[in-house]
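Incomplete set of chains, arranged as in the complex.
Going in written order, the chains are labelled A, B and C, and every chain counts its residues from 1.
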Amino acid sequence: MHHSIEIEHLSFVYPDGHPALQDVSLTIAPGEKVALVGPNGAGKSTLLLHLNGILKGDGKVTVCGLPVEGKNLGRVRAAVGLVFQNPDDQLFSPTVFDDVAYGPLYQGLPPAEVEARVTSALAAVGMSAYARRVSHHLSAGEKKRIAIATVLSMNPEVLVLDEPTAGLDPRARRGLIRLLGSLPMTMLVSTHDLAMVRELLPRMVILDEGRVAADGPAAELLADAALLEAHGLEKP
Amino acid sequence: MHIHFLDPYRAGNSPLHAADARLKFVLTLAFILTASLTPPAAWPVYILLLALILSIEILSGLGVGPVLKRSLLALPFVLAALPLVFTVEGQALFSLPLGAWTLTASVEGLARFVSVALKSWLSVQAAIVLAACTPFPELLQAMRAVGLPRLLVAMFGLTWRYLFVLADEALRLMRARAARSGAVSSTSLKAGGNVAWRAGVTGGMAGSLFLRAFERSDRIYVAMLSRGYDGEVRALPLPAFTAAHWLTLTAGLALLALLLGFGLLFWG
Amino acid sequence: MLYSPAPMHIPDGFLSTLVAVVLWILSAGVIAYALRRVGNDLGERQVPLMGVLAAAIFAGQMLNFTVAGGTSGHLLGAALAAILLGPWAAIIVMTTVVSIQALIFQDGGLLALGGNLFNMAVIGVAVAYFVYVSVQKAARGQRWGVFVGGFAAAWMSIVIAALACALELAFSGTSPANVAVPAMGGIHMLIGVGEGLITLGALAFLYAARRDLLHIGEAAPKGGRVVWVGGLVIALLLAVLSPLASAHPDGLEWVAEQQGFLEAAREPLYSIIPDYVFPGISNEALATIAAGILGTLLVFGVALGVAYLRRRQTADR
């Protein structure tokens, strides 16, 4: 049996010479739900972008048993659903339907299958009625749900979310947490929202200056005020 | 996510970095004009101009290598001038049999072609040095100083400021698209859709970028109003242009004029 | 660099000084007029609106899609700007885009900027506006008018701007018309398809999300007619001129005329230095040598000074 995500000694330097990741190793078992926290600029987004080969550093990244590299990229991208912080970056088609259908269409699925995928993805996020709507006019919370649907329609095994609750009001945030709790996939969530971590994610990884500073049960780490303080975090 | 590499400015503390932007701007334009007016085949003048610009590159601390590498940017366009080698009449150099025709290269044609390529190469180096040694905000001041409409300069400034914001947005859009461009393992399906569909999706991205920019401009307008903007573009007065500046400017222009005069006199 | 520009930004050196200056004057005139018009229409809003939209067109040029085998399609944006903003504002937006490309990224020259502005900001916009409005009229407000008009406007604006570029090169004597015109025209007929498709996609998005924006072009009819006629004339002129020019590559009287001009411009210089002679030196060969030595000394003096300064500076650190 393989692990969902295996990262071994990963380092990455941006073209301008900024070292964003330094020797990061991390293993996530299938079905695990893991939080990735740390101050601004810690390298969280950079790490997430390695999981489907958008960035390529030194070291080894394996997802669902597939090494993330050249010939596997297509399958890796189908297996990893990456949801970016700003849903506006993810919703670039005229209608919600087109957006959710992008992944399946790109995979070359037959039209009937595409329809079925879109329908079930929208149902999963509770937005079935929105298929014909124009994404641009939706509220932030609604956009966020659609953005998640756009990756669910690809039937990913792993869901990777970059700061999913940023900019949501408390009601929309609550709805989103409930939704994520109900999804069965392996999940890796980068966030500043430690209250959400406590509720939703049993395991927590602290990243700081491109290194893994701590990795363990969220409840334990969140109780350690000194540790949090040292990495620019705060008890929720 | 940042697009640092879009900004061609390279910080440094060379005399060139410290020089007044107005001076650099005017002298760069004069240099390009000189190269442009120099007659074809005035090789010594080209060599002197090259020596001049290479010295400046060393002085600027940018290093000759990086500038030359960047200057290859204009290279593809050289193809447009290549036919000159064969179409200008003159002393035959060599012939290329091409099926029914024969192309005959002439010495004069080759000279014209090399001249055009050299002019272009010299000019692009000058422009690169200017952009790499002058922060854009100072270039804006220079543009104001040479009399460009203040309104246009204000727009340039705003565009430059938001270029980075929007380029970041474009980058994130492309990443999001790449992240969802996956293929399933069964090899019977051909991933990627057709070209028209891909172009259409890209169009959607352009449309969304445009729309967000449009709405952002509303918010910026409100922010500007909140700080007293009334349609008039105002700016602090430019720092004084001292006697030393005038002297440098005159000397620079005189040198270029001399080189140009030399070229026109003997090859014009 | 994230994008490889379509070969339409003329670098310095490829336009003769005369052509460059004439195009500078033409562009400056049109831009000055457009600035006034936009100022009247938009008032205080013009700086933020034009500035940010120029940045958006610029960023939009980074977006690409794979065509086949590693090549990719890009957007230029003149048509999109003309359709969304109307002709005058589009001229200003494209002016800003093209100028910044030249100033910061050396994408196109500085002396040649007048020519690039003329091709992309003036001709590109005028032709796009003319085509789009004409198709709209033919469609009588039906939906297809937006899309067909958008595609055609984008394609035409690219092709016509490329033809103008080729003719300018021919006028300058840097590229024979019988080579430049078919080559530039041919390449851009293909590139134009990509431009058209992206523009179409953008319009489809905007049609769904903010249909009201697509009427900006129509809502600025005042003076729009001038541009419409201008676009028509330019399109016709180039469509007729280009084949003519490429049929008579050597018989271009203009090139001859232009050389006449240059000859005339040189006269005064010769009269300043009579008989090619340096003051005080009465032998032509000697004068040549003297001038050469003087020039060389000057340049190497500068170079030495530079090297000295540089050394001292590194020593300081």
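Before moving on, here are some points about what is shown:
Here is the rule we go by: a contact is a pair of C-beta atoms (placed from the backbone, for glycine too) under 8 Å apart; a residue touches a chain by one contact, two chains touch by 3 or more.
The shown structure was predicted, so the numbers you read here are calculated from the model rather than taken from an experiment.
The shown chains stand for their kinds once each; the full complex in the file has the makeup A x2, B x1, C x1.
The working rule: only the chains that are shown with their structure count from here on.
With centres taken as mean CA coordinates, the chain nearest to the overall protein centre is B. Looking at which of B-C and A-B shares more C-beta pairs in contact, the answer is the pair B-C.
Most remote from subunit C, judged by the distance between CA-atom centroids, is A.
For the pair subunit A and subunit C, the distance between C-alpha centroids works out to 44 Å. Measuring from the averaged C-alpha position of subunit B to that of subunit C gives a distance of 13 Å.
Measuring from the averaged C-alpha position of subunit A to that of subunit B gives a distance of 39 Å.
Contact with two or more other chains is made by residues 92-94, 136 of subunit A.
Across the assembly, subunit C contributes 204-205, 209-210 as residues in contact with two or more other chains. Touching subunit A in their complex are the following residues of subunit B: 1, 4-5, 169, 172-173, 175-185, 189-193, 197, 201, 204-205, 207-208, 211-212.
Here subunit A touches subunit B in the complex through residues 14-16, 45, 49, 52, 54, 74-80, 82, 84, 86, 88-94, 98, 102-103, 105-109, 136, 150-151, 154, going by the rule given at the top.
Residues 2, 7, 10-17, 20, 31-32, 35, 39, 43-60, 62-68, 73, 75, 80, 84, 92, 95-97, 99-100, 102-107, 109-111, 169, 173-176, 179-180, 183-184, 194, 197-206, 209-210, 213, 249-250, 266, 269, 273, 276, 288, 291-292, 294-296, 298-300, 302-303, 306-307, 309-310, 313 of subunit C touch subunit B in their complex.
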